[in-house]
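The structure follows.
The complex appears here minus one protein chain, its other protein chains still in place.
Labels A, B and C are assigned to the chains in the order they are written; within every chain, residues are numbered from 1.
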């Protein structure tokens, strides 16, 4: 089928290529003329036959909202917009309402797979009305890995459910990464372990902890066995925060996901104000900070 | 090669079968005559040609120690014993010393794969002297999945390093399981998610969180979509505790693995003494426990 | 000075009494005629000389908003409203704007002290314009404990800063309570400790951990040494959640406060969905749940 794609960064352009390889007719628009197929959003809309389908793949938040607003004015009743970015699920109801004023349909779709998706296929979590999902199935089927649809695609629920599922996916991802990372650090701290990368590589097959993330860590360690080239400064991209906030909203204990999130926060601090306060307290009550050679300090 | 196996529970008997299928000559001993090939440990030792190799696969702690002590008296200089159970790495030095008094060699080997290992192969983490490892390679190769040895076997270091690596593997496993579990609970708590098992199944391919554990959770949910038949009461089997203790000994932060461990402890409490103390405090300072309909309670 | 107080639940009526004892002229209104001094909010406003000061002490959220809206219509330019409830700081800007339409001033004031405040005095954290704070100082001074004002009162900043400070105060409170509770549970689990309540009582003087919360726990244990009459089911009243959400918003690691919050969530679950998932996984990969007496289970 014919599809418009708005946003041709790494993800958008990779998806355009995968869709074309699978036989779909994709028209892409990006402000960067080097990658764009058309000169404007208006041109993209004109290039599509009604009822149109437009997949938006731009950064979450204001950029996505801006594109949705522009599309609401350009599209016609019966057209459908898919937000495939990492939007917060709370944005979806607003986006849908904006488009609904013009009788334009809306589907949210969480996309997982990163740069590997172009080759392996992307996992897709969609939210919206069943009719709209049905209409987009050829696109979903082309984007996802081949094989049984149920293993890489889900119609998770109404509008917002796709991004909700993707948010939880990413929250879990935070926890998984931190679990491997703690194990890695412990192995690296234990002198009896002769070759830490070799231990992790040996977990690749047959173990309970085998996973794609483990494969990636093995790959990273094969490129840089001591990770000497990599800083521990670690960004977080929003979904981890939202997951913990949703856990709080639902009174769901989330000690692991929140610990993983806080570890990222801490990784970005040169010196922790909290730990300065702890140090200050220790100095106050016991003179611990003095580090003198006195026989005993009891507090 | 010819190998003695002591302990023919599920793991031991599965490993015996896999080794036989791969062409090895295995003599197994178990106190249970229904599964044992010989009548006694003495008979097992007699059935093996020198230098002998005996794989011990009995519960960690006292049972393993008892078998090691018996073998130390029965075996001859140059024989080798492998402890393939879930022993704590600190046991290995003691076991090795017990055997060394009789010039018997010792290798510790962490084994991962559970009931699936018989078919898929087991991942193996071995500790000990290089010569002993080399001698046992045919056994290791038969037990592990086919393919590149480095992806399912590691000589992790000296005596104890194999069990150390396995301990960390299991500590990571605790964290991974809890991460998925928190995500599952959050999805189940969110009313907009129409079909929680379907969401997890859709993560099976193409996602960042795909893993064998996820596959197992998908399988469990396909058998019992609401997990209604399963209690949240969750045992822990030692390695999680040891991992946190090692993290403490090495001053390695382990917030995720420890949170996963503590969640298991809490799952086994009918009522938490700690939370009774918190409730008691709330009652003291603000009358919170009274749950009255008064206009405002401020503390 | 003359002050109107809206909301005469336990907190409001206690504060009315303390203010009267300190010589202030308080007119209180409550829907409950048994405790109200006047028949209506209108009557309360009429009873006050301009420029009026009205202290609102009703539950946070909708009830407080409703009273603010009513007051905005009843009060005159130059009057001032204080929200002394446990409102979220984000409500304050809205409340202030509602009143500002009528040129009515607004001050937010976090109040700590609970049922003990009537006798001991309340600690006060105020937010708003300096002029409004200055005008209310006689009230603040009567409510707080005697002595140096700086030890029980702070003008924390602009509108919302008072409730922000109170929110953080309560978040800290969660962490403190959980720390004592964990220690209590550990002492109770250790058979060598002969008398747990006696140990905690002995910490009342001279120790690093002495505090008012410890005094309350000692008191609770003197009333019920094993806390047998108290359930571990523990509510949370909002500020703990908001504190963690603010920590997330500011990228501040808050592992202790969040752990304390999650422990409360968990205390309210009969069976944890997350731990059911962990149990289900264990059953899948290793048959752990079977609890058989087999020689060894390795996963």
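Definition applied: a residue touches a chain if its C-beta (ideal position, glycine included) is under 8 Å from a C-beta of that chain, and two chains touch if they have at least 3 such contacts.
Just so it is clear, the model here is predicted, and its values are computed rather than measured.
Asker: Looking at the whole complex, which of A:68, A:133, A:177 or A:244 touches the chain that is not displayed?
Answerer: A:177
Asker: Considering the complete complex, identify which of C:12, C:59, C:175 or C:273 is in touch with the unshown chain.
Answerer: Reading the full complex, the residue touching the unseen chain is C:175.
Asker: Thinking of the whole complex, not just what is shown, which of A:105, A:210 or A:264 touches the missing chain?
Answerer: Looking across A:105, A:210 or A:264, the contact with the absent chain belongs to A:264.
Asker: Of A:57, A:136 or A:198, which one is in contact with the hidden chain?
Answerer: Considering the complete complex, A:57 is the one touching the chain left out.
Asker: Identify the residue among C:9, C:28, C:59 or C:160 that touches the chain left out of the display.
Answerer: Only one of C:9, C:28, C:59 or C:160 touches the chain omitted from view, namely C:160.
Asker: What does the interface between subunit B and the hidden chain look like in terms of residue numbers?
Answerer: 208, 236, 241, 244-245, 248-249, 251-255, 258-259, 261-263, 265-266, 268-269, 272, 274, 285-286, 299
Asker: Footprint of the hidden chain on subunit C, which residues?
Answerer: On the side of subunit C, residues 89, 112-114, 117, 120-125, 127, 144-145, 147, 150-158, 160-161, 164-165, 168-176, 178-180, 182-183, 185-187, 189-190, 192-195, 198-199, 201-214, 243, 246-247, 250-257, 259-260, 262-263 touch the unshown chain.
Asker: If the missing chain were put back, which residues of subunit A would it touch?
Answerer: 7-12, 30, 57-60, 63, 84-86, 111-116, 170, 173, 177-178, 180-182, 184-185, 188-189, 213, 216-217, 219-221, 224, 227, 230-235, 237, 255, 259, 263-264, 266-267, 271-289, 294-299
To be clear about the criterion, only the chains that are shown with their structure count from here on.
Asker: Find me the chain with the mean Cα position closest to the mean of all the protein Cα atoms on display.
Answerer: Taking the mean of all protein C-alpha atoms as reference, the closest chain is A.
Asker: What whole-Å value do you get for the distance between subunit A and subunit C if each is reduced to the mean of its CA atoms?
Answerer: Taking the average C-alpha coordinate of subunit A and of subunit C, the gap between them is 36 Å.
Asker: Just the number, please: Cα centre separation of subunit B and subunit C in whole Å.
Answerer: 45
Asker: In angstrom, rounded to a whole number, how far apart do the mean CA points of subunit A and subunit B lie?
Answerer: Between these chains, centre-to-centre, one finds 31 Å.
Asker: I need the residues of subunit B touching at least two other chains; which ones are they?
Answerer: Residues 112-114, 170, 173, 178, 180, 182, 185, 189, 213, 255, 259, 263.
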